[in-house]
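One chain of protein is taken out of this complex; the other chains stay put.
Note that the chains take the letters A and B in the order they are written out, and that residue 1 is the start of every chain.
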Amino acid sequence: MSQCDAIQESIGRWLDGELKATDSEAVRSHIAGCPDCGAARRRLEKIHSTFGGHLRAEASQLEFAPFWREVRRRIDEKRPWREDLFEWVQSQLTAPRLAWSVPAAIVLVLGLISFAKWPVDGQFSNYASVESIDTHGRNVALLREDETKTTIIWLYQDPEGENENVEEATKSGPAF
Amino acid sequence: MWKKLRNPVLLFSLVFVSVAGWLHAADTAPQSVQVTVRSILAGNNNDEFDPKLKGLEQQLKPLKHRSFRALKDETQTIPWQGSKAFEIPGGRSLTITTREFQNNRIGLEIRLTQGDKPVIDTTVKIANKGSIILGGPAHEGGSLVLSISAAAQ
Partner (left out) sequence: MELSDWQLVEKCQAGDADAFQELVSRYHQKVFMVILGLLHNREDALEVAQETFFRAYRKIRSFQGGSSFYTWIYRIAVNNAIDAQRKQKRNPLDFHENIDGIFAARNEVANDPFADVHDRELRENMSKAINELTPEHKAVIVLRTIEGMSYKDIGEILGCSEGTVMSRLHYARKKLQDKLRAYL
């Protein structure tokens, strides 16, 4: 890259006042002595002055009173609640807020997982599991009561007989 | 510091670590378990349901006995991975050992003995603050029913 190329890359920042003092001085002194870079500077200034001048001229014709009347009319106008809701939803879906949705979703999932582990009032599950059982030769039946899910281990009174009081209960089958 | 917390990634990490820690803490072994054993006589001589057994009606329903009478209630606090023996009517003893705590469920080793003879050995996992029913041995013309409940502390 030649010196002129490097200077022309920096002209914009120099005109914007965004260069350090030493760099700014280097650009200024180069432009003062270089026709090509001087022309580049003038082109850039022309673009800005033409564009800016046009817009400033337009804006200078804008009268405040009718403008304010229209703004006031909007403020005083009652909007349907759906529009307000839509605007609020739209305002939430901005990039910074969307970034929050990821951790929020993860926290929600973690919360649901932990919530599922603990019983909620009125929805207590009395589920129990029998890991091992040794009845020393006796017959045993495992039952589960439907509503509270209570597990019942019923030991028969002798190795061969059945207790008639649990006849119906055993018809419901083993607990597992 | 508060400005840094507005960084979603940092805040998420903090929240994640807190929740993970909380979940982990929730599964850390309890210091002790409070166990209550209710000894109940189930029979068919009459249709009485002992008012002291209020709250157990649903759980005892599958047994199809006509009458239920409370015999004895005993509560003990068992240290973690420790054992305690409960006196059961009819010369029996129920030894309960706390073993495991996971997913809010308590692992218990239960041994019922009649004198020196083992009647039943079982390992169960019951819900924290839940219960299990062990029944069947003959007693006073009916059947002995034990309601065993446990709560981690």
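Just so it is clear, a contact is a pair of C-beta atoms (placed from the backbone, for glycine too) under 8 Å apart; a residue touches a chain by one contact, two chains touch by 3 or more.
As the structure is a prediction and not an experimental result, all values here were calculated from the model.
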item	value
Omitted chain - touching chains that are shown	A
Hidden-chain contact residue, picked from the options A:2, A:61 or A:132	A:61
Option from A:29, A:50 or A:101 whose C-beta touches the chain left out	A:50
Residues of chain A in contact with the chain not shown	9, 12-13, 16-18, 40, 42-44, 46-62, 64, 67-68, 70-71, 74-75, 95-96
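Just so we're on the same page, only the chains that are shown with their structure count from here on.
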item	value
Separation of chain A from chain B, taking each centre as the mean of its C-alpha atoms, in whole Å	43
Contacting residues of chain A [partner chain B, same complex]	99-100, 102-103, 106-107, 110-111, 113-114, 117-119, 124-136, 138, 140, 143, 145, 147-148, 150-157, 163, 165-169, 172
Contacting residues of chain B [partner chain A, same complex]	8-9, 11-12, 15-16, 19-20, 22-23, 26, 42, 44, 58-59, 61-65, 103-104, 107, 117-127, 129-138, 143
